[in-house]
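To keep things clear, I will list the structure first and then write my remarks on it.
Note that one protein chain is taken out, while the other chains of the complex remain in position.
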Amino acid sequence: MSGPRRVRVTSPQTRIALSRGHRPAQHLLPQPVPGSPDEGELAHARAVFHRQRRLAARTLCLLALLLFGLSGLLGAAAWLGRVSVLGIPVSWLLLMAASYPLLLVIAVFHVRGAERIERPGRSGRPGPSERPGPSERRGPSRRRGR
Amino acid sequence: MLDRMRRPRPDEGMTIRVLTVVQDIDTDLRHGLGGRGAPSAARRLRRLLAAQAVVLAGLDGTVAVAGPDPDPDELAALLAQTYENGTPAHRPPWSAVPLIVAGELSGALAVREGAEAELAAVGTLVSRSLDHAALRRARGRIAQAELRTLRAQISPHFLHNALSVIGARIRTDPARARTLLNDFADYLRYSFSAQGDYATVADELQAIQTYLELQRARFDDRMELSVRMAPEILPVAIPFLVIQPIVENAVRHGLEPKPGPGSISVSGFGEGPLCVIEIEDDGVGMEPEFAQAILAGSGGRAVVSPDTGRASVGLANVDQRLRTVYGPEYGLVIETARGGGTKVVIRVPRFMRGVVAN
């Protein structure tokens, strides 16, 4: 760095606030209310939410079934250890390698389902009206509280 | 002197107790007569006045009662009488005073079996608290309105420069002129877009790119430019147009007065929960006192530079907006010296309730 040494400058408010250290947070702006107050949009958002929740619940059940089911199976079926494939006991193979692809499949199915719910202009949508295009929607939907 | 200090004050504890109750009532009434704290305020008033029952009634029909519930007809008649004349009313065993906030009738305070002399004083106290609450709410709205008016002031200086640069190239380099004009159109659309108060860092950078392309054309490409951005902070939401005014300031007050080539660098990175954006130029710099004066001057009042004779509204504007949105500790930090270039640092939290990019 050449030239004269720079000096650090802030507004007086900032300087005092920084030097004062700990103090309770205060918001000058009114606390915003998230979400949009539009009634039609609200009904639509509720529908999307419920569908997403059903999907998430389903995925979670599948996941629980896989994890608890596989461990239960390995616990109950001791004979799996006596059979071997390529020299590896089947129960070990199931534990070491089989669960990962299944996990991936569950996740991929979930993501596809969730994206399908979010995709605009899908038929059979339980909304109050036809959903307008994304650019129109964005206009009036202010997310900030007022 | 010493004597007076030692004088016993038998009512000291009482004073403190009363003042505490008054403060609590003020806090309870923060959301007005219809707010959540109103019943609690009524209970405190009942204890303060040692009355059988206290009613806080709003003009819009909200009623908060402490003590045994009054007969509805009796209460309605009492309130009607109070509202009618706007003066204290008596229907033994009840008495009531109107609550007048900022010269307007807004409700009534009714008491059963209470001392009337105290009632008038307490009525004034409650009115003041309600007034205080209304002002507090107004302050939030003012801050928000102020934020909107402060937002996005494109300088006429830049408009003029941009158009004359493009104009000068229409003959000599029509292709470049065309690109520049497109850039300029993009820039205008971004600055005029009325979508909320916040944008992502990525959007802001896009706007600066357009701006800098135009400036580079003006400088005949003798301005060097580098942008170093950690990708983590690109989706962070920040107030609309906070980076551009600082870059503009660097060009106008740093590089324009400087003979020969200059360079500007914009860099950004995450620092724990904070997002840091630094705009640095190797221009002429300024007196630290002058930078201080710019930031100390509030909002619109421009401070005229002793060197260039030009005002620097942009920095003060950005500083004030940042402080309004994030709180005083998040104001701009300027590091500068005359002849030593300038570095301006924006440091804001990555998340702030309510700051959401549209």
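Think of it as A and B in the order they're written, each chain with its own count starting at 1.
Everything below uses one rule, namely that contacts are C-beta pairs under 8 Å (C-beta built on N, C-alpha and C of every residue); 3 or more make two chains touch, one makes a residue touch a chain.
Simple rule for what comes next: contacts and distances are computed from a predicted model.
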| item | value |
| --- | --- |
| Protein name, per the UniProt record, of whichever chain is missing from view ("Heme ABC exporter ATP-binding protein CcmA", "FAD-dependent oxidoreductase", "Cation acetate symporter" or "Spermidine/putrescine ABC transporter permease") | "Cation acetate symporter" |
| Residue of B:Gly13, B:Gly103, B:Pro156 or B:Pro273 in touch with the missing chain, whole complex considered | B:Pro273 |
| Hidden partner interface residues of chain A, rising order | 17-18, 21-25, 31, 33-37, 42, 45-46, 48-49, 52-53, 55-56, 59-60, 63, 66-68, 71-72, 74-75, 80-82, 84, 87-89, 91-92, 94-97, 99-101, 103-104, 106-108, 110-111, 114-115, 118-120, 134, 137-138, 141, 143, 145 |
| Touching residues on chain B - with respect to the absent chain | 179, 202, 205-206, 209, 212-213, 216, 223-232, 234-235, 237, 267, 269-274, 329, 347, 349-351, 353, 355-357 |
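In this text, only the chains that are shown with their structure count from here on.
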| item | value |
| --- | --- |
| Averaged-CA centre spacing for the pair chain B and chain A, given as whole angstrom | 32 |
| Parts of chain B lying in touch with chain A, wherever the complex brings them together | 137, 139-141, 143-144, 147, 195-197, 285, 288, 291-292, 295-296, 319, 323-325, 327-343, 353-354, 356, 358 |
| Chain A residues touching chain B - in the complex, by the definition given at the top | 3-14, 16-18, 25-32, 34, 138, 142-145 |
